[in-house]
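First the structure, then my questions, so here it is.
Only one protein chain is missing from this complex, and each of the others stays in its spot.
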Amino acid sequence: MGVTQTMLEAEQRVPLGAGVGEPAKRRRKHKGWVPYAMLSPLVILIAAFVAYPVGSVVYYSFQNYNIVEPFLNGFAGWSNYSTMLHHDPLFWSSLLFTGKWVVTEVVLQLIFGMILALIMNEAFRWRGFTRAAVFAPWAVSGVLTTTIWLLLYDPQAGIVNYLSNIGLAPRGFAILADTHTVFWGAVLAELWRGVPFFAIIILADLQSIPRELIEAANCDGANAWTRFRWVVLPHLRDAVILSTLLRCVWEFNNVDLLFTLTNGGPGTETTTLPLYVARQAIDNHNFGYGAALTMAGFAILFVFSMIYLKLSKFGASTGYRS
Amino acid sequence: MKKYLGRLAVGLAAGSMAATGIGVGAASASNAHRAVAHKAKSVTITFWDDNGGPRTPIYMHLIKLFERQNPNIKVKYVGIPDTSVIEKYDTAIQGGSPPDIASIPGGDLAGIIAQNALIPLNKYYQSSKIYGQLLPTLLKPTEAISPDGKTLYALPFSGVPATLWCNLNILRPAKVTCPTTWNAFFSDAVKLTDANKGIYGFTMRGSSGATVQLIDEMISYAGLKRFFQPDGKTSLQSPRVLQFLQKFVGLYKKATPSADVDNAYLQMVAEFDSNKIGMMLHNLGSYASNVAAVGGKQNLVGEPDPAGPFNKGRVTMAAPGLDTYGIFKDSKHQAQAWKFEQFLLSAASNGYWNKLVGQLPANSGVLKQAWVHQQQPVGALLSALSSKHTYAVSLPNYLPQYGAIQTNSDPLWQEVMTGQMTPAQWLDQLASALDQAQSEWTHGHK
Partner (left out) sequence: MSAITAPTVRGIGGGGWGQMRAKLNSARLHLFVPLTLYLLFTLVPFYWMVVFAFRPTTSHNPYPWPITLANFKVVWNVLGFGTFFENSVIVGVGVLIGLNVICAMAGYALARFKFAGRGALILILLCTQFVPGVMLLIPLFVIFRHLGLIDNLFALIIADIVFQLPLTSLLMSGFIRNVPVELEEAAMVDGCSRVRAFLSVTLPLLRPAFVAIGSFAFIGSWNNFLFALMFMSSQNHFTLPVGLDYTIGEFSVNFGALAAGGLIAAVPVVIIFAFVQKYLVQGLTFGAVKG
């Protein structure tokens, strides 16, 4: 919340519970050194360990920099960028796929996460166990996630084989080998470990809805849907907006699942932009071109974040944007 | 500018750690370590193994023997997981902190040489106890990887030639023997297939690594004698090769599982190991896992590539894949590293290693060891490679981009299998990438 509120230059915020109309300011103006001192570890760590590496990416995007062809290295001007924009169909197709991937994943994760959170907010026996089970995939590492799903999908050794034995799937059917199914195969695997993130965040926010609010709604005779639409959803609004944004960025940039599950294939069917970056850096040793591709991703994420936050009027719902 | 920024970052980082008290302990600990090492007057060299995990115990054993013979040298073994070798080596070299000695896959060697990271080993080799013992079939392709074609920036310790694997559990009932010609291979693959029972004659590599194997197979079928013509164009661009590709892709789904389009080595070997596949083209490296999967040596045959239809029954093979040891320029203990390399390449160690892994040994002395002839595929491939009737064609592993060209062609081969691209288009793009790399390289080294 803090992020975007400032970016939108909303100057003052008043906690709702403090009483509507009360002009109190909750963040003190402070001209002294205290906030800077408290922030110094954060700022120093970021400056020391992030600024230089990120700066070097910017620098290399203007260089011919292939570590195995040192005789070709040197200043490149805008040539990496112009190659990318004008002569590289894979750049555009990977960009398109990235969009499809991010939207599908985030929308589905949000929907499933929301439903799960609503269910797990109920009281029922074994709720603790259920929550732990539902959250568990979050704790599983990337390499393990992909391997589990590779094993599940394997047409000989996988669960698919047993499904086809009882007639539920065609024999020898390989989900990840078929251009029609590979997308959903990968989406399912990523959902498995991605849904818990939304479920946890939304559940956390559900728990913090003031009881009076719900009771008031009940007195007014609201049914479950009305209550959800007019009381719960507005309350979840900011959490959903911010976690959706962070998830978009994460799904955009994270390559570990696709890298091992499909390796961007079949063909280049499931190659995202960052996966293409990784290919350039690792297989082609071409850090110059990889840097230019990285900058493109950076620019896209930056613009997207700004527009997303503007359009979603982040912070507006709670009614205290002045 | 960049240097300045780098220093600033380091300064900031050091400052931040001093402030938090992290750095101090670390620095003093490493100083203490150095002091102890100095006192004992023994030297520790670091050795990286590019296939850490499965082969770790083999090296542990060899290192123990070496340290017993050389009490002044300690060897620190570090296993690098196979999936991340290029990243780890590139990062360490570029970051200025490589090991003293490492095992390097032949396919990655040119890239490491190009980073000017290795020392030439010719002098060490010539004045060593093992001089003349390394098999020319492996030594020559290693020389060929260097820019001048003569320098040994690494020495080979093992060879992994292309191999046709036959599962006799499938072949025997159909009364088929492991084919020795490509024509027989194509008809047997179809004959062995019984899709209703889930049995297929062949499994094809469709995903990453497909091109590496296809190049071997194209050379073998078409009987090519050299990779590049004197005019710098690749010989792969030929009607014979195209004929092979058309026949080969025709096997997909007809004689192979449809999942093959997604086969990297992992999935392909897993398919073969499911005991429902008759034949697989891979290399000698999968011997151990194949034997285990088919239920013992008696059910498995490994043969060299079959003979093509164009060279009067003579077998043509691409030079085998290589495993090599290289010593790094930044090493402060190059002499000790060489001692270790020499030990690893001796007939005793080299035989021990290759016996357990099931690959071609590099030291000719190993050929006298009994196991070479008891492991059928090793024997068959060794005799094929040393036969006068075999052509062995060396691959352009000296091109630093050779690996990348192959990797970039892999997804396109998948498109050929799924019908989005024709074999001719695929061959065109491969040939033009190779021609371009060759001409760039010729320019860069004039």
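Couple of notes before you dig in:
Labels A and B are assigned to the chains in the order they are written; within every chain, residues are numbered from 1.
The rule is simple: a residue touches a chain if its C-beta (ideal position, glycine included) is under 8 Å from a C-beta of that chain, and two chains touch if they have at least 3 such contacts.
Because the structure is predicted, anything quoted here is derived from the model rather than measured.
Although it is left out of the displayed model, the omitted chain contacts the following shown chains in the full complex: A, B.
Among the residues B:S42, B:Q94, B:T151 or B:T181, only B:Q94 touches the chain that is left out of the figure. Looking at B:T56, B:N70 or B:T390, the residue that reaches the missing chain in the full complex is B:T56. Although one chain is hidden here, its contacts on chain B can still be listed: residues 6, 9-10, 13-14, 17, 22-23, 26-27, 29-30, 46, 50-57, 76-84, 87-88, 90-92, 94-97, 99, 105, 265-266, 269-270, 282-283, 285-286, 288-289, 292.
For chain A, the residues touching the absent chain in the complete assembly are 1-3, 6-7, 9, 13, 15-18, 26-31, 34-36, 38-39, 41-43, 45-46, 48-50, 52-54, 56-57, 112, 115-116, 118-124, 128-144, 147-149, 151-152, 157, 159, 162, 192, 200-201, 203-211, 214-215, 217-218, 223-224, 227-228, 231-232, 235-239, 242-243, 246, 249-250, 253, 255-256, 274, 277-278, 281-282, 287, 290-291, 294, 297-298, 301-302, 305, 318, 320.
By our rule, only the chains that are shown with their structure count from here on.
Annotation: 37 Å between the Cα-based centres of chain A and chain B.
On the side of chain B, the complex with chain A involves touching residues 1-2, 5-6, 8-10, 12-13, 15-16, 19-20, 83, 86-87, 90, 93-94, 110-111, 114-116, 195, 198, 206-208, 257-262, 264, 266-267, 270-271, 274, 276, 400-401, 403-404, 407-408, 410-412, 414-415, 417-418, 420, 440, 444.
Against chain B, the residues of chain A that register as touching in their complex are 41, 44-45, 47-49, 51-52, 55-56, 59, 67-72, 150, 154-157, 171-174, 176-179, 260, 262-268, 271, 279, 282-285.
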